[in-house]
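Only a single protein chain was left out; the remaining protein chains are all shown in position.
Our next item is chain A:
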Amino acid sequence: MPAMRMALYPSAALIALAPAGALAVDYMTAEQAQKLMFPQADAFEPRDLPVDAALAQQLAAAGVKPAAPRLQVRLARQGGAVLGFVVVDEVIGKFERITYAVGVEADGRVRQVEVLSYRESHGHEIRLPAWRRQFVGKTAASPLQVGEDIANISGATLSCTHVTEGVRRNVVWLDLLRRSGRLS
């Protein structure tokens, strides 16, 4: 095994007192994620479904509160047949904001979850609309270079509870729509 290489930043104690920086990583776009999840699909059809009163009631009965007045899903198709669904969602934790895509099979099972982007910052910044706006419409693309944009957080509580809950929420409403024939 090669010898460990470690370089501590100079005067780590001083750095710890300096203002903390932010971190952002873009892993892939929604388009890349859907292709990765359903490589055999020849088309991805976007669906935009309003949450009407009846659907809202069904969701409430299933214990799910829709995060938006419209539900957006992409149908992965091959030769017209539905292979599955892809939903892109975003969750906010104490200090992080995670955009992820969940791929669901035609029978409702989760096929894959991929993180699209990760934002780590101060809690208050995450909740400021201006801070959020800078990412609207931003699509990650090019692979990252070694350098300042690669960084690994080693904190304690980096929990993915929010992502897990988000996946569950999306699976529930997808299931409702699928069973009522609105996703064919």
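Assume contacts are C-beta pairs under 8 Å (C-beta built on N, C-alpha and C of every residue); 3 or more make two chains touch, one makes a residue touch a chain; residues count from 1.
Simple rule for what comes next: contacts and distances are computed from a predicted model.
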Name of the absent chain as recorded in UniProt (options "High-affinity zinc uptake system membrane protein ZnuB", "FAD:protein FMN transferase", "cytochrome-c oxidase" or "3-isopropylmalate dehydratase small subunit"): "FAD:protein FMN transferase"
For chain A, the residues touching the chain missing from this view: 1-9, 12, 15-16, 18-23, 25, 27-28, 94-95, 98, 100, 113-115, 118, 120-126, 143-148, 150-161, 163-164, 167
